[in-house]
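Pasting in a structure now, in structure tokens, and then I'll have a few things to ask.
A single protein chain has been omitted; all remaining protein chains appear in their positions.
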Amino acid sequence: MSAAVQATRLERRFKGGILAVAGVDLEVADGEVYGFLGPNGAGKSTTVRMLTTLLRPTGGSAAVAGHDVVSAASAVRRSIGVALQDASIDPYMTGRELLHLQATLHGISRRDVKPRATALLEQVGLSDAGDRRVGTYSGGMRRRLDLALALVHRPTVLFLDEPTTGLDPTSRLALWDEVRRLNGEGTTVFLTTQYLEEADQLADRVGIIDDGRIVAEGTPGALKAEVGDPTLSVTLTEPADADAALVALSAYESSVPTKAGCIALRLPRGSEEVAAVIRILDGADIGVSGLDLSMPSLDDVFVEKTGRRLEGEGEGEEAPLVAEPS
Amino acid sequence: MTTETLAPDDRAGWLGSLCQPARETLALSRRAVLGTIRLPQAWVPSIFFPLVLMAIFSGSFGQAPGNIPGFPEVASFLDFAVAGAVIQGILIGGTTAGSAFAIDIERGFFDRLVASPARRGSIVAGRVMGSVALGVVGALLFIGIAAIFGARVAGGFAGILLVLLMAGILAAAVGGLGIYLALRSGSSEAVQGTFPLFFALLFFSSAFFPRETMDGWFRVVADLNPISYLAEGMRAPIVDGLDWPTILIGIAIAIGLAVISLAAAAVAFRRRLGAG
Partner (left out) sequence: MSARPLSVSAGLAWRSLLLVRRMPSVFLPSLVMPLFILVATAGAFRGIALLPIFDGASYLAFTIPLATVMGGGFAGINAGMTLARDIEGGFVDRLVASPAPRIALLGGPFLAACARSLFTTTVILVAGLIGGVALPGPVDAAVIYLMAAAFSVATAAWAMGVALQTRSVQSIPLMQVVVFLSVFLSVAYVPREAQQGWLRAAADINPVTRLLETSRTAELTGTTWASLWPGLAAAAILVVVLGAFALLGLRTLGRR
């Protein structure tokens, strides 16, 4: 398979010497959905801007759809569709007018412009709203129009920058479906997002960038497996049974009870072991009042690779400064 | 690849490659014009303030022609004031165009344009053509309104065309200036904060009152101010008729300003893409 996106030691140094992107190597296969994650300021959007020809690299090289982003920038621009985060959509224009404009900018022939706009409005579910001014659209409608604008010229590679940030869950699901459908038709999707669940749901492969470098790359499943096993925490009916339960479950690696009457176990073979644990406890006549199975998430991957959380929070939990004297 | 790219295939031959930049420019200037006329706050100031000032000046200085030594011979002060209003309207329009361009940069529409195959020249030309169209329509409006209140264009139809021509070139110059400021600052507030300096230049010229009646250092500034010659060139067809030397100097100044500001905008465009 050929590569839809390929970057080799891609680098960008800004005035003042700040190295925003410090040698990124990545490869996205044709037809893939690639999830690109990173904390704010990690070099994520600088990388995307270079791949979409908005910014010239200061080192390394990159090719998109087989064209070099510097020497063949206009060929790249003809092959890519770009829906950038918070991209402005003129509130005083109608959706259809904006599609006509975008189609004209892409050199689509005069007789194709109108049918193409109508088809795209239909495709993203904006047929009824197409002739209303964008100022009256909801957030979800704007994102769908934004997507339609990126699709005007049937791009082979689609760059989506945080396509669902700020959307309600229903609109988010609808947009995900549309992305899956486009991918099903063969479009390669380069997706940056701050929602790890989004990457988990959509991406075939995920790359995590931190401090200008790719720190982890792989399928979501492989990355999660790297971080650790699923954990089962069991709440016992009688907190006093905790010691007995640990003895009965000595086959499993268990962690120190976090709460009184609560034990946590690692399940190397995954969730199918839950039943076995229950049977053992039942056999030892220990009552169970609650179960909580937690799978390692991309969040855990992210924390492990970057030492930070992605969504909002600060630099992790604060450790107590001094231990209480006992 | 399973989807074929919708090829811009009917751009056949050299005619087609000439045609596409024109289509892009037209489509973008249409957006610039719609963005002005659909938003009252974008066009009302550029009509309202020059009209009010023109009215106040002609109400205040009506006795000036004929009574003040050195005041040029004009039929009425209103005739004299029209050119100043046209220039002022274009300057206000330029503020709007420049800050609209800066808003495109702030909000990402500019990125969308740059990431599309549209030519760099079309992006600037589209905005400038929008300014030119609005500037010419504004000039026609000021002449029309002044005519209702008794103003006359001595140069007749040809005179009106000359005023519109100068208004169009000046609008291109001012639009280029707005784009330059937007590209350099990337901030609509910075554009709006800088333009008042150019209004100041307007007052230190003969846009509102004749140079012949000024004296001292103010006269020196007005003599050196290119806007003086522009205003006099635009005023000549209205008050004197086809006074070619004055008109041609005005046109030359307008073209010079347009060349400088558009070249500056082109350089700023390249720098912005290079530096990100």
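Should a chain be cited, it is by its letter among A and B, assigned in written order, with residues numbered from 1 in that chain.
To be clear about the criterion, contacts are C-beta pairs under 8 Å (C-beta built on N, C-alpha and C of every residue); 3 or more make two chains touch, one makes a residue touch a chain.
Quick caveat: nothing in here was measured; it's all calculated off a predicted structure.
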Shown chains that the omitted chain touches within the full complex: B
Omitted-chain contact residue, chosen from B:Val52, B:Ala158 or B:Leu224: B:Val52
Of B:Ile37, B:Ala200, B:Leu224 or B:Leu248, the one touching the omitted chain in the full complex: B:Ala200
Candidates B:Phe71, B:Phe142, B:Tyr229 or B:Phe269 - the one touching the absent chain: B:Phe71
Touch residues of chain B, complete complex, unshown partner: 52-53, 55-64, 67-71, 200, 203-204, 208-210, 212-216, 218, 221-222
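Keep in mind that, in the parts below, only the chains that are shown with their structure count from here on.
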CA centroid of chain A to CA centroid of chain B, Å: 47
List of chain B residues in touch with chain A within their complex: 1-6, 8-11, 20, 23-24, 27-28, 30-31, 34-35, 38-39, 103-104, 106-109, 111-118, 122, 273-276
Chain A residues within the chain B interface of the complex: 12, 14-15, 30-31, 46, 49, 52-56, 74, 77-80, 82, 84-90, 92-93, 97, 100-102, 104-110, 112, 116, 133, 149, 153-156, 185-187
